[in-house]
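Shown here: the complex without one of its protein chains, the others still in place.
== chain A ==
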Amino acid sequence: MSAQPAPRPSAERRASNLQKRVSVLPKPTSIILDPSVLIAQHAQLTGTHPITIGPNTVLHPHTKISSVQAPVVIGEGVVVYEKAKIGVGIGADTESESRRSSIAPAAGSRDSMRGDGTVLGPNVVVESKAIVEAAEIGEGSVIEIDVVVGKGCVIGKFCTISACCVLPPNTTVPDFTVVYSGSQRRIDRTIQSRPELQQAKMLMHAKQIEIFKKLIPNNVAKWT
């Protein structure tokens, strides 16, 4: 980490001139961690905007959280699996051509005027290799493996985005929706009409977090 007592260059310039020597680790004051967070080894938190992580969150190894362009807020009980990437601008190097077949038709105008930034609600699960640049993800939602959620998307609560789906930027997904088979959607009425199923799901989620806490060595000291 380069210690520069002289006046630092502005945040934008630092972020854009990514040389190997210049560290992009956020300043210690811009990461706000709850003490019960579990951050595994090889997880990366980069960027200068504030990153807030709620209690009981689990970040698996090799996850990347980037607040280079906008702040990131992660709610409580969120589980982020290996090689997932969260943050606006983080998926810039993915080849969107290879995913043409599974891309849903893009929404016309911007569905929501939201400020830049990524907010993950409580108990969200982001599975391996997913890229989440969304503006907001509601509580209890599951973003499955290899999903690309574009910038500015708003996803409701208890949604499921099935594996390998691609959500173009600025789409809105209402509550309790299941996005499957690339671009098809349906409302999951089973879980919508039965709150006890929602509670059961959250119970299982809490149990899973307990097991992660026992199995994954915690490297949170590096970031506090």
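Assume a residue touches a chain if its C-beta (ideal position, glycine included) is under 8 Å from a C-beta of that chain, and two chains touch if they have at least 3 such contacts; residues count from 1.
To be clear about the criterion, contacts and distances are computed from a predicted model.
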From "U3 small nucleolar RNA-associated protein 15 homolog", "Dynactin subunit 4", "Dolichol-phosphate mannosyltransferase subunit 3" or "CST complex subunit STN1", the hidden chain's UniProt protein name: "Dynactin subunit 4"
Of A:73, A:145, A:164 or A:197, the one touching the omitted chain in the full complex: A:197
Touch criterion as defined above, residue of A:42, A:186 or A:222 at the omitted chain: A:186
Absent chain, residues of chain A that touch it: 160, 162, 178, 180-181, 186-191, 193-194, 196-197, 200, 203-204
